[in-house]
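Just one protein chain is left out here, and the rest sit where they should.
Presenting chain A:
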Amino acid sequence: MGWGLVAPALLWTLAFFVLPFAAMIALSFAHMEGRDVVRGFDPGNYVRIFTDWTMLKALLNSLEITAIVTVISVLLAYPLAAIIAFRVPARWQRLALLLAVLPFWTSYVVRSYSWLLVLGQNGVVNKALLGLGLIAEPLEIASTRVATVIGFVHFFVMLLTLTIYANLIQLSPNYARAAADLGAGRWATFRHVILPLTLPGVMTGAFLTFVLCIGDYITPQILGGNNELTLPQLIMLQLGRSGNFPLASALSVVLMAVVTVAYFACSRWLRLDRV
């Protein structure tokens, strides 16, 4: 009876994850001869990924950008979620959350191109800074890593705010009261009570941010100006330009491996029932 109930989910996972993933791993050990894919067991693609500086650099770029985005997003989303949970009256919290996630309603691609205009030399940011006399020359923001990070952070702060808010709102106010009774100040209460209790929500959101960010192709492609390649961009080059499916598969397996490592690093906090 139990197996019967889980069978649809198992079959779904088998058909749409396990089998395609196995096929991708098998393809990653093939190689190209001219424009033809030759099946076999050739670890050459993996050797190339870890010995070719262009490929290694793409992996490092992805890790650096993802780490920066995740940290900044958490630092911005936590206070925002706390303000909504603890400072906004209960009857306005839904509206506050709605406003926080409003940018989600816009197409991801359109939002990225919009940022390109906002961050450009003649964009709103530069015009405002020039108008305020804070800078003499327009800043070079568009088509840089900074632009990529801004585009990512804008997106992921919304996601993290939701996960952290969901965690904060479950906290009984009695925890803070008990801490105050025992003589803890606001900072000590936050550090020793609130933060540990909300860590599962933070880590779940951070993990989701990491996974979505490291696998994203659109934002670095549009906002980064191709001034540095990330791993997904490299994969797209192999698929769309070279037709080198074995190398694209090997790069995708490496990407999956990185995500798996991140999962195990966060697994002790990843409890969905706490989100």
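What we mean here is this: a residue touches a chain if its C-beta (ideal position, glycine included) is under 8 Å from a C-beta of that chain, and two chains touch if they have at least 3 such contacts; residues count from 1.
We take it that contacts and distances are computed from a predicted model.
For the chain that does not appear here, its UniProt entry gives the protein name "Spermidine/putrescine ABC transporter substrate-binding protein", which is one of "MoxR family ATPase", "Spermidine/putrescine ABC transporter substrate-binding protein", "Outer membrane lipoprotein-sorting protein" or "UspA domain-containing protein".
Screening A:Thr13, A:Thr106, A:Asn227 or A:Thr260 against the full complex identifies A:Asn227 as the residue touching the chain left out.
Of the candidate positions A:Gly34, A:Gly133 or A:Gly183, contact with the hidden chain is made by A:Gly34. Although one chain is not drawn, its touching partners on chain A can still be listed: residues 32, 34-35, 54, 57-58, 61, 113, 116-117, 120-123, 140, 142-143, 221-222, 225-229, 234, 237, 239-245.
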